[in-house]
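Here the complex is missing a single protein chain, while all its other protein chains stay put.
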């Protein structure tokens, strides 16, 4: 399994109560150094404007080279500046919508230059908060058009749409796996796919494995973001801190469907050391993967085919504990 | 707005603690009489095996005729008999899968004979409960094949797939609007569409209006079931008992998108008189519809276009209260 | 750890869609035989009217004796008959309220006769469904008075109040650990305590361990019911089928606070063999308990004192996996 992390996971954290930050700001180079020191990490994701801009492309390229790290994705910043406050691709202001596309094209160029693998679009501010605030017809057109324009810019660059049901908006336009797949298909672009963030899917009430199956079947699962939560909110916790069996199921279906993309960490370690938190996530994933392989994928396949809950529970106990 | 009710809503109710029933069993004719006595009710939905079988087609036809009631739908029983316990269309037993299709064909014939409008398939037992119990690849094929076979049987009969995230299974294969739309499209059948049950959509975390928009845009919104709940479970309560503003939004988008189907009540009045409960639901819908029209649909359209939350809240207060 | 099961867990299951049952009805003796055949089971809980009545006290006493099984509790039936439909202790009908108390007294006498340990009151129908349906002032008085009368009947018999946020009512009067503790204290009776059902606590959004701590601190944790769920509904699943780490935390705090009561299984194996399901739950609890002891309770105590999330996650991985 190829592991990567989002660079910002190593940085400072904040929330609406403590906007100055729970920890300390770290220079990009320090975050980079910490990220690549995590055992198993071979790739990095960068957030536009936060981590990567036209101004630091060269130095970032050098960092990647020096550390022999793959640029897995660039996540354009469509959510972290006041201009996006009421929407980026779906802003009622056509200038903002254009800017959302231009920013993405800029990041596509940078990705190209740095030899990166995909553009991960998380349109966090594209949604609505109140009843009657969702202008679904217009918003859907704008979203599809905008993404299409980005995808057509350089058709050999993969665009992965990352969904999330809620936060920062009360309702996001790309909320769950199926509506995001529908939107990807609606663009008509072959290079538009989907990113599953495990925590986002949990909050959305999905069985992540079923989403993996559906997206892989459609040939549209481009990327995975890993974290854990209590299922009701995007707590962005360490993988394996809450769920165990369900992560085995996720690893199984990624393997079974032939997912060959990255296993990227997307966590928000509010009060924890970022490096240590990400390290523990990868350790848990490695450990569960190892247990799964020792147990045997064919045996798991038989359990699934038979569908006996008591057998499954017993065998998962064996898989995990011995 | 054309109102209908599901006949069984007038009947006895039970749950896993009180399986003998909270109220009294009522004969079909009595339930029918009560249903059609509700002001505004012009149509009825019947559940196969519970309300309608080959044996009472004639007498049911007479009831419909005598009371001048439209048969809106037949809901085949794919959920209420032990044979369906571990799945109907997605049972691991091919004989059960075949039976699910045969039962549907039987109901299609009866619908035809009685001049009904659509078959409403709610595959309640098609899902899974435990991790590793979902055999997604097989189940998806079986589900699509089974529905296709039903739809192809008489292509001029509409088949509406009703989704629900949970209950009786912990995960349903047809969970939300988008995955159900994807399944409907996957059948390749022009006569397969979707039923939105408002309560099911609430539980699924959807903004019902957005689902209405998406399904109407795809030309696939065949039917609506109305009830209310606290958003975390399918409480099947009286419409308007909890939510007000969101029902106005739902009525608006049904109107705006040109939905011309039925507004059917699907409630489970555990302890309430069924007739009274359904009556209150229709009264609330009528009242909100009336307020909406008095306020003016064009004014609402402007509010949506502008997207100002404070304006929206103020105007909704005016719409509702004056 | 002393394990017990609720006899009915071995019986037939149903829900509001399949009220005739997913499985088969089993005679009491057969359920009893299966229950006691589960490795580790030393005790049984009986539900009044379902499992134990004045009529079968003698034969039940014989079963208990012959199998050397302890009667852990009697759960009076305050929820499974139409008379309780709109409340038992909090029914607006004073005759029903009296009956709720009388039924409890009857069960207290039977418990006495059979040498049982406690009366577990789960007032499932005591609550409300709709806004303005909760007559909080009256209901609270009636509930406290009723429980007090039961508790004062034979003050050396322990009465454990089992809470559950929801189902069958939309809101239960005894919803979570703290309000139930407040009610227990309000009775002024020394023999009134609380039962934590892990699944009910999960649904209530509680951290079960914190509830254990609070109730043990108050000297009021009388009993534990074990099951698992996805946190949003009382799925009544096999222990360990979803959660792992949180069950270790529960076992730890039960040990640390000196809980010396029963570890009772309260599951509803809708489609699974009841005996096998309960067996797997006990196997999981035993296995996690064993891992915890091997790891060392003092080491866990240090982790808790220090409060470092990354250390905790790493160490829990070691505890569980090796």
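Which chain is which? They are A, B and C, in the order written, and residues in each are numbered from 1.
Keep in mind that, in the parts below, a residue touches a chain if its C-beta (ideal position, glycine included) is under 8 Å from a C-beta of that chain, and two chains touch if they have at least 3 such contacts.
Given the structure is predicted, the values throughout are model-derived calculations rather than measurements.
Participant: For the chain not shown, which residue from A:21, A:155 or A:296 touches it across the whole complex?
Facilitator: Here the residue in touch with the unshown chain is A:21.
Participant: Among B:12, B:53 or B:244, which residue is in contact with the omitted chain in the full complex?
Facilitator: For the chain that is not drawn, the touching residue is B:244.
Participant: Quick one: which of C:17, C:50, C:153 or C:213 touches the chain that's been left out?
Facilitator: C:213
Participant: From the listed residues A:32, A:163, A:202 or A:230, report the one that touches the chain absent from this view.
Facilitator: A:230
Participant: Take the complete complex as the reference. Which residues in subunit B touch the chain that isn't displayed?
Facilitator: Its contact residues with the unshown chain are 205, 230-232, 238, 240-246, 269, 271-273, 276-277, 279-280, 283-284, 287, 291, 308-310, 312-314, 316-317, 320-321.
Participant: Counting contacts across the full complex, list the positions on subunit A that touch the omitted chain.
Facilitator: Those residues of subunit A that touch the unshown chain are 13-23, 79-82, 84-86, 124, 129-131, 166-168, 170, 230, 232-233, 235, 237-238, 241-242, 268, 270-271.
Participant: Could I get the residues of subunit C that touch the absent chain, sorted low to high?
Facilitator: Residues 86, 92, 128-138, 140, 165, 171, 175-179, 181-182, 204-205, 207, 209-210, 213-214, 217, 245-246, 248-249, 252-253, 300, 303-307, 309, 312-313, 316 of subunit C touch the chain that is not shown.
Note that in this section only the chains that are shown with their structure count from here on.
Participant: Quick check on the contact graph: shortest path length from subunit A to subunit C, in steps?
Facilitator: So the least number of steps between the two chains is 1.
Participant: Over half shared or under half: which fits the residue numbers at the contact of copies subunit B and subunit C, same or different?
Facilitator: Both copies, subunit B as well as subunit C, present the same residues to each other, with over half of the numbers appearing on both sides.
Participant: So what's the Cα centroid distance for subunit A and subunit C, whole Å?
Facilitator: Between these chains, centre-to-centre, one finds 40 Å.
Participant: What are the residues of subunit B that contact at least two other chains?
Facilitator: Each of 86, 129-131, 166 in subunit B touches at least two other chains.
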